[in-house]
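In this view, the complex is presented without one of its protein chains, the others remaining in place.
So, chain A:
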Amino acid sequence: MANYSTNEFKGGLKVMLDGDPCAIVENDFVKPGKGQAFNRVKLRNLMTGRVWERTFKSGDSLEGADVLELEMEYLYSDGDMWYFMKTDGSFEQYAVEKRALADTEKWLKEQVPYTVTLWNDNAISVTPPNFIELEVTETDPGLKGDTAQGGSKPATLSSGAVVRVPLFINEGEVLKIDTRSGEYVSRA
């Protein structure tokens, strides 16, 4: 891969740092009145999702990371691995480990497109769509006449996630959920 110098560090650029692929989040140029310039850089470690803040001498460089983000549909799991398929018509499949799946495991639904991040052709993370429609598999019975008031109750969804829903929601209903906050949006 090519090397990138600090002045090429733009948001989204993928580079290698301490052996892990990272995405540049923010890059600011710091310089005393007269003297050596530095760059304060925020990077998201793509393996762990954690954000690192690091300082570089201006002009230093990092190796680019061979990272691709592809749209893939979720197919199935054999309990060990989770299988996704590219949506570009190639039918190419990727097996994803539990560690890479992380929190996305609770938002899985067959045939829904996810963003799979590949590093050196291995899946390292999976991002769900911002909104997903899932069926309620378990919740306390709905309360008639309580549609206007506030109040909520837990509901288990078909993917395994548990979210807070309004009291009037019943088992079997399909709900629209915001996967970023894990919050109920509306009936689908």
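What we mean here is this: a residue touches a chain if its C-beta (ideal position, glycine included) is under 8 Å from a C-beta of that chain, and two chains touch if they have at least 3 such contacts; residues count from 1.
In the analysis below, contacts and distances are computed from a predicted model.
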Key: Hidden subunit of the complex - UniProt protein name among "Succinate dehydrogenase / fumarate reductase iron-sulfur subunit", "Lysyl-tRNA synthetase, class 2", "ABC transporter" or "Spermidine/putrescine import ATP-binding protein PotA"   = "Lysyl-tRNA synthetase, class 2"
Task = Pick out which of A:Y4, A:F56 or A:Y184 touches the chain that's been left out of the picture.
result = A:F56
Inquiry  = For the chain not shown, which residue from A:G12, A:G35, A:G89 or A:G172 touches it across the whole complex?
reply    = A:G35
Key: Interface with the unshown chain - residue positions in chain A   = 7, 27-38, 40, 53-58
